[in-house]
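Every protein chain but one is kept in place in this view of the complex.
For clarity, chains are labelled A and B in written order, and residue numbers in each chain start from 1.
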Amino acid sequence: MSLVFDTNMLIYMLEIIVGGLLVSVGVHFVPVGGAPAAMAQATGIGTGTVTLAAGSGLTGLLSAGLMMSVTDNIWPILATGAVGSMIMMDATMLTGDFIYSYAVGCPYASAKVNYDPITMFPQPPYVAPGTVGQGIPTVCFVSGTIGALLGGVGGAMIYYPCLQIGGNPAQAAIFAIGIFFVQAVIPSWNIQGTIEGFHDPKFKKWPLAFKASLVAGILLAIMTVLIQPLGVV
Amino acid sequence: MDAFGMGICAAAGALAFVAGASEDIDSDIGSQSNPNSQVQLAAQVGNPHRIYNKAIAGEPPSNALWCAVACLMAYVLIEGYHMPLLFAAVAGASLAALFDGVMSISAYLGRSASQARFNQWIYLDIIRYTTPSIMAHVWITSFCITLIAIIQVYVLTPHHPFPIPVIGLIWGITVGAIGSSVGDIHYGGEREFQWRLFGQGLNTMLSGQIVRKAEAGLRNSIDNAWFCAKFGGPCTGLGFGLTVFLDNWRTTVFDPVTQATYAIAMGCFFVLAMNLYNLYMEISARKKYGPYPGYKGDIAA
Partner (left out) sequence: MDQLKGFKLEPKQLRMYGIIGSVVGIYLTVGLNAMTGTKVFSFIGCIAALFAVLWGANSIRRICSYGLGTGVPAMGMLCTGMACVAAVFGLNIAGRFGFDWGGPIITLVYAMVFGYVVGTLCNKVMKFNIPIMEEGLMDGSGACTMAVLAWSVSLSGSLSYNEIIATVYNTGFLAVIFILGGMALFHPFNANLGPDEKQDRTLIDGMMVGGLAMFGLGICSIVTIGFAPAMLTIVVGFALWYYFFVWYFRLAKRDAAAVVGTGLLPPSAL
């Protein structure tokens, strides 16, 4: 046997690269406040970027994997991945806000903008002294939903070609998880751990992560498509 | 849709609720994840303490480890020895709890030893009585998640194509992500700092000034479980339960082969509903709590 390269492989490569880029851009949308957010010191979800993106994207991957075991059509698979991921992200943000409003007892506010771009509510009067905002206001919530959507579609789009190449769900799932993590770590290094969503000035840095993810995605895609099933020896 | 599938789906949701709640309490006892930064800082600003410092690489990877290990054991027993599913889950969870004990102890020893210059002592009695409590909660978490994975792969139709260790890994990452973004706020925002002004987050000036004394004597980490089990734990459980239940429910009610569109539309409806509910909560919180009195800027509230 030898190495063969055909159009199908090119398409698979493209899907893996585009999926990775979607994940990479999606991470920029997820409002993550890091450790300070868990002390209600900063706006956003109080956890790490990588793992939150992974948590939502991989939940989407589980749904997409289930869907792909019954159909081959790419659209319902991508949509299911996106919906599974959005449900996880929204449930997290919603229950997080329960604690902000019913336990800590604070209104939600962002310190990065004066007016919420979606609801037009004024923000600075509601930012507690000595902090940089707290809770997840509407703009962050919507931004997080968009991030989860992109992450879910990205995860499913990486899984789809992996399964098409090997025809082996377990192997494809592990490859998808691996590629997903690489593509989630690179943008979270770019934003250095915290971001509030698309209204945050840091969001403008996304082209840098886009370029880095593109190169990393190409390297990973080459590896993934070259792994072809071998005949039983 | 059939009654059996629906019941199993509801059971998975209930298991997820328990898993989420115990996951959060486990991390609160060990001061894992985000509030750990304050526990770490406390000694550095001159407040050595008697609180467990379980820094196992963030909640999601560590929970992924427990759940993957539990699923590994279950997989070996089910596929290798054809053991009953429930027994396999029990054995798996026990192994996961042992792994957790080792990692917790090593993290407590390491973090405390690395703060020698701040006079942070290592207390062996803390290891002896707190570690079993952490292990017990990890046992519950990994047992529930192993059962969810088993239900998805062996019981629910259509069977999930992934092997159970992979599903355990994914749910472990998810439950850890939810636990650290939901439950930790209750511990970090409320329990660690009980003498700041109520109704606002932690003022940066107070960083590291954690509460070290209890009603009688010094505060220990098990007291934190007592507090966080009342709201932080159940909220985490709600978040994870909603994720598992809503996600399974729409593919159980609507057949994924013939009614895929409905299943997806239903999911979009849930997402929209949660967005609107959050908007409602934001408006009501702003109305009830009002702006902070000290605000001096020129933007009207």
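Note that in this section a residue touches a chain if its C-beta (ideal position, glycine included) is under 8 Å from a C-beta of that chain, and two chains touch if they have at least 3 such contacts.
Bear in mind the structure is a predicted one, so any value in this text is a computation, not a measurement.
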Of B:Pro165, B:Gly183 or B:Pro256, the residue in touch with the unshown chain: B:Pro165
So one chain is hidden, and I want to know which residue out of B:Ser112, B:Thr146, B:Asn224 or B:Thr252 touches that hidden chain in the complete assembly. B:Ser112
With the full complex in mind, choose from B:Gly58, B:Gly201 or B:Pro234 the residue touching the hidden chain. B:Gly58
Write the list of chain A residues that the hidden chain touches. 1-3, 48-51, 54, 168, 170-171, 174-175, 177-182, 184-186, 188-190, 192-194, 208-209, 211-212, 215-216, 219-220, 223-224, 226-228, 230, 232-233
Suppose we count only contacts with the excluded chain; which residues of chain B make the list? 40, 44, 46-50, 55-58, 61-62, 64-65, 68-69, 71-73, 75-76, 79-80, 95, 99, 102-103, 106-107, 109-125, 162-169, 172, 212, 218
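FYI, only the chains that are shown with their structure count from here on.
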At what distance in angstrom does the C-alpha mean of chain B lie from that of chain A? 20
Per the touch rule, the chain A residues reaching chain B in their complex are 34-35, 37-42, 45-48, 51-52, 54-56, 58-59, 61-63, 65-71, 76, 79-80, 83-84, 86-88, 90-108, 114-115, 119, 121-131, 134-138, 141-142, 145, 169-170, 173-174, 177
Taking the touch rule as given, give the residues of chain B at its contact with chain A in the complex, in rising order. 33-38, 58-61, 158-163, 166-167, 169-171, 173-174, 176-178, 180-190, 192-193, 198-206, 231-232, 235-236, 238-240, 242-243, 246-247, 250-251, 256-257, 260-261, 263-264, 267-268, 270-271, 274-275, 277-279, 281-282, 284-286, 289-292, 294-295, 297, 299-301
